[in-house]
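Take a look at this one; I'll ask things after.
Missing here is one protein chain; the remaining ones are kept as they sit in the complex.
Let's turn to chain A:
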Amino acid sequence: MTTRNAREDAMDCTHIMIAVDGSENSMRAVDYTAAIIGCRGGFTVQVVHIERLPDRDLFPDEAAWKKNCNAYAADMRRFLADSRQKLLDAGMGSDDVTELYVPSCQRPSPDQEALRCSHGATISQEILRCMEEGGYGTIVVGRRGLSKAEEFIFGSVSSKIVHHAKGCTIWVVS
């Protein structure tokens, strides 16, 4: 058996990762997951956010950048907490819902508690890496509904996950 097959076998479809970015689309993904599995037992869910700080180049000075980064991190941690609460409100047990905030390695003040940081690869790559490391069998993402032209310029996280994910199920919530 190859290493990849061994990894695929280890993936458990009841072990679910919801990747969120703070948008309405990703909250829809949380709502959907809550509606589908909320009251049923036997599922574990981790709500994951890959930190993507605003580029330093967009700010005239270090202070303005840091302030924006801190506001971003506070918003996203609040979003993660709200997402977890929604899953609990839907009937999941508190031990079955966790949060994971993956900080950027480029952040101005390193997160001392983080087990690892995100190195600047695309968000889809980071999500897939989390999926492999955590042995998730299901990934849930929201869909922004980009036009073809927007997808060319900005890229689509959900499209890339659908194209590149192996050995797991993807729920793309519109």
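Going forward, contacts are C-beta pairs under 8 Å (C-beta built on N, C-alpha and C of every residue); 3 or more make two chains touch, one makes a residue touch a chain; residues count from 1.
In the analysis below, contacts and distances are computed from a predicted model.
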Name of the absent chain as recorded in UniProt (options "Putative polar amino acid ABC transporter, inner membrane subunit", "Serine/threonine protein kinase", "NADH-quinone oxidoreductase subunit J" or "SUF system NifU family Fe-S cluster assembly protein"): "Serine/threonine protein kinase"
Sole contact to the chain not displayed, among A:Val30, A:Ile123, A:Ile139 or A:Cys168: A:Ile123
Residue of A:Gly41, A:Gly93 or A:Gly155 in touch with the missing chain, whole complex considered: A:Gly155
For chain A, residues in touch with the removed chain: 52, 54-58, 60, 120, 122-124, 147-157, 160
